[in-house]
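Reviewing the structure listed below.
Only one protein chain is missing; all other protein chains are in place.
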Amino acid sequence: MVSFENDYIAGAHPKILQRLVETNFESLSGYGNDSYCESARRKIKDLCNCPEADVFFLAGGTQTNAVVISALLREHEGVVAARTGHVSTHEAGAIEATGHKVLEIDQKHGKIEAVELERYLKEFYQDKNCEHMVFPGMVYISYPTEYGTIYSKEELQEIYNTCREYDMPLYIDGARLGYGLMSKEADLTLEDIARLCDVFYIGGTKVGALCGEAVVFTKRNTPKHFLTVIKRHGALLAKGRLLGIQFDALFSDNLYFDISKNAVEMAEQMKEIVREAGIAFYLESPTNQQFIILEDEQVDKLKDRIAFSFWEKVDESHTVVRLATSWSTTEEDLAQLKVELS
Amino acid sequence: MVSFENDYIAGAHPKILQRLVETNFESLSGYGNDSYCESARRKIKDLCNCPEADVFFLAGGTQTNAVVISALLREHEGVVAARTGHVSTHEAGAIEATGHKVLEIDQKHGKIEAVELERYLKEFYQDKNCEHMVFPGMVYISYPTEYGTIYSKEELQEIYNTCREYDMPLYIDGARLGYGLMSKEADLTLEDIARLCDVFYIGGTKVGALCGEAVVFTKRNTPKHFLTVIKRHGALLAKGRLLGIQFDALFSDNLYFDISKNAVEMAEQMKEIVREAGIAFYLESPTNQQFIILEDEQVDKLKDRIAFSFWEKVDESHTVVRLATSWSTTEEDLAQLKVELS
Amino acid sequence: MVSFENDYIAGAHPKILQRLVETNFESLSGYGNDSYCESARRKIKDLCNCPEADVFFLAGGTQTNAVVISALLREHEGVVAARTGHVSTHEAGAIEATGHKVLEIDQKHGKIEAVELERYLKEFYQDKNCEHMVFPGMVYISYPTEYGTIYSKEELQEIYNTCREYDMPLYIDGARLGYGLMSKEADLTLEDIARLCDVFYIGGTKVGALCGEAVVFTKRNTPKHFLTVIKRHGALLAKGRLLGIQFDALFSDNLYFDISKNAVEMAEQMKEIVREAGIAFYLESPTNQQFIILEDEQVDKLKDRIAFSFWEKVDESHTVVRLATSWSTTEEDLAQLKVELS
Partner (left out) sequence: MVSFENDYIAGAHPKILQRLVETNFESLSGYGNDSYCESARRKIKDLCNCPEADVFFLAGGTQTNAVVISALLREHEGVVAARTGHVSTHEAGAIEATGHKVLEIDQKHGKIEAVELERYLKEFYQDKNCEHMVFPGMVYISYPTEYGTIYSKEELQEIYNTCREYDMPLYIDGARLGYGLMSKEADLTLEDIARLCDVFYIGGTKVGALCGEAVVFTKRNTPKHFLTVIKRHGALLAKGRLLGIQFDALFSDNLYFDISKNAVEMAEQMKEIVREAGIAFYLESPTNQQFIILEDEQVDKLKDRIAFSFWEKVDESHTVVRLATSWSTTEEDLAQLKVELS
């Protein structure tokens, strides 16, 4: 059995684990007040070329989304997101649990378009009843999206322009940020990301860490007492070192980017194998997640030999399944995939 | 500089870290659906002698309290807790963030008494206006308490009897459970704990793990779809293995109890050193946290040589500070403490 | 200027106001514990032929929806509603403010269909990731809908069957209940409504009262301490008599039904006038709200002579506007409408 079930099937990248072992006996302060957190914050700010940024470490993605979104919204506001956005669908109502509506708009392959966002906003403010409705208070996008697709620099710039025009912060969920930045089709750098939004997070859990996401506020816009906000959400780890050491390792020696690049290359090979097997793609993804269409019989046949994720039914007899690569994907895994698919 | 700042100054107990390293390359399912979580759950249920128990793993204590309490309360209810309880004071309003009031009652050295609880409940239901007030929906205690003190079996039994009489679940915050159970003064076992409450959690973060708490529902009373509730609070780790492997290690070869016992013994030695130095205790604690009273000048003199936590001011010129032991406390640490205090 | 702006443009039906005047000096207990509330509750239960029902009075519709829905849902659940439902669109996020998602499904002319509901539920439970999603915990419909349309007995029975199959309560928002029941096309009675759902409310504000809605739990399913839940939402009036006296009047001498019947008849005359003026209807509504399509030029011309509500744009040059009748609509109003439209 070979697994492409997701990008968190294995533990941490060995270099990260090694750092945890090396530093294990050091006495460090808690709650993010340790030298590794400090070092990781500095490295991230440097890479973003954004010395004024503020960086915080949280344990997981849904948690991070809830904390950031509820901290940025006022009572009468909701967050605009793609109908397929993670916050819209797969967070068990974590955003609503903070009292805010997710204002879902149309998307294409997981991406929203500036023009559609503009249309929605214009219509909202033209509505004579808008005071009885949830105001759009910020915009959420993911890079890459839940379908592995990425925004071009131009697309992101347009979305950000619209956000600015309506005075709304733009938040980028970067659970898989590295895989986007290292995609062959990407024309965005980490610095661009930092520049073209108000806050984003750099995903660790799905890019080689045991857990952890790094939230970056880039526009001198950190909510007051954000540490307390994190604590209030139960999202402040006592051993903050666990996150600091991992991110310090991820941003040493280019590790974060190497992990991402390797996974994307593995994904490219995987695409070739899939294509050769005559299997159709649900959509074209340039990152580490691939969505393919299988006949239900194929699914039944393969599921005991290849671990993958069921995504959605296409029709009566076909299913979309997701195959993901990660730091732990090997050439042997791909070779076995080829055997199984042929 | 020697540190007794808290019981989470170091990384994980080496045996735990070793297991993380050994299992790192295994492909495992996410969200707690892996064999290590399963194994840890079984071990915990066995030790509790409670085969019908349900066990869930979360990352931290405040998070665990918020998830459990909000899942057990109905809209019109609050949680009864000591005025000094962790949920009352040091969770940045995490319980209120779920919409529920903490109903604070009087305490002594961090402990509530059945008779005081009874008095409060009786008065509440006698109040002609009680329908305009927050109903007591459950009781929260910590074992050991925030002041290191522990309940005797009789005291716990009495509190639980009162809870049953009023048909309210009793929840025990066991962030430092091991240190209580291994105290020389303890007359409670893990099995007793499981029997004398409705739900409790076994603290990992402060007892040798990198992070993690194990929630145990012991009375066939697990809230419906509790996994979804955890997810909704952003408290479900994708790499659930991080928690499963650690708890599996903690409950192999008696590790959890050995770690706890060792720390308590260190604390006993520390108490001797403090006594010999002529320093007064704020209260008598039989567990790993010691609260001592220092003159403010002493605090100034010592704070650059010994890391401790400021607790509270006693009067104009005296301060309570906390010294804590943990798995990482060594004989050398104690020797140095002795030098510094003398 | 003649007003069809909505069904709350005037004060209370004179008979209601008269009762408020007549009873004004009586000393009555607060919070709904007065004889008029009691009398109104009894009358409603009798008319519903549901002696086991529990009846509560609240001030407004959005408030009522938030209180009922949050009282019935558990943490991991949301409420299923039409995408055009009042809770989905025009309550400024009042449901989300209680921590719950509105799970929007497709609708037709404001109505959901049992088959679409069934499809949604089936798909939800088949989804391998459903534990990461908000569970459907209850169903919300409105009768009449936000577009003035009504369910037939058969349609309601089917929806209720589906709810029962999935063990979910069905809640009917009856802000304009009377106008539905008195529609010429209605085949449902108040008794049917009570039987074919788990909880509903009888709208007062829009059917002749100054304010007030009567919530009816019909299946021995009243949430525990519901009065306290109402209070917690700030929805418990001190002078509960204001609601009790009004509902007692509404359900004396058939007043509620007479008010409704009269408004529906006025609406039928209005439809005739509109048709004769060659103006198209956006949809066919058999109740007191009529949605008509005007050229934007017509809107401009008429808006200073006829008060109506802008509903939505149909295309570049056409707009849907709403005309509503109520207890205060007169033959003179209709005559003036006829003049203005011709």
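For clarity, chains are labelled A, B and C in written order, and residue numbers in each chain start from 1.
In the analysis below, a residue touches a chain if its C-beta (ideal position, glycine included) is under 8 Å from a C-beta of that chain, and two chains touch if they have at least 3 such contacts.
In this text the structure is predicted, and so the values were computed from the model without any measurement.
> Could you tell me which shown chains are touched by the chain that is not displayed?
A, B, C
> Among A:Asp46, A:Glu75, A:Glu123 or A:Asp253, which one touches the chain that has been omitted from the display?
A:Glu75
> Against the chain that's been left off, what residues of chain B make contact? List them.
For chain B, the residues touching the absent chain are 75-76, 78, 89-93, 96-102, 128-129, 131-134, 309-310.
> Name every residue on chain A in touch with the hidden partner chain.
Looking at chain A, the ones touching the missing chain are residues 70-71, 74-76, 99, 131-135, 223-225, 227-229, 231-232.
> Name, in rising order, the residues on chain C that touch the hidden chain in the full complex.
So the residues of chain C touching the missing chain come out as 1, 3, 5-6, 8-12, 14, 17, 20-21, 23-30, 59-67, 91-94, 97, 205-206, 210-211, 228-229, 231-239, 241-242, 307, 328.
Assume only the chains that are shown with their structure count from here on.
> For chain A superposed on chain C via Cα atoms, how large is the rotation, as a multiple of 5°?
With C-alpha atoms aligned, the rotation comes to 180 degrees.
> By C-alpha centroid distance to the whole-protein centroid, which chain wins?
A
> Residue numbers in chain C touching 2 or more other chains?
75-76, 98-99, 131-134
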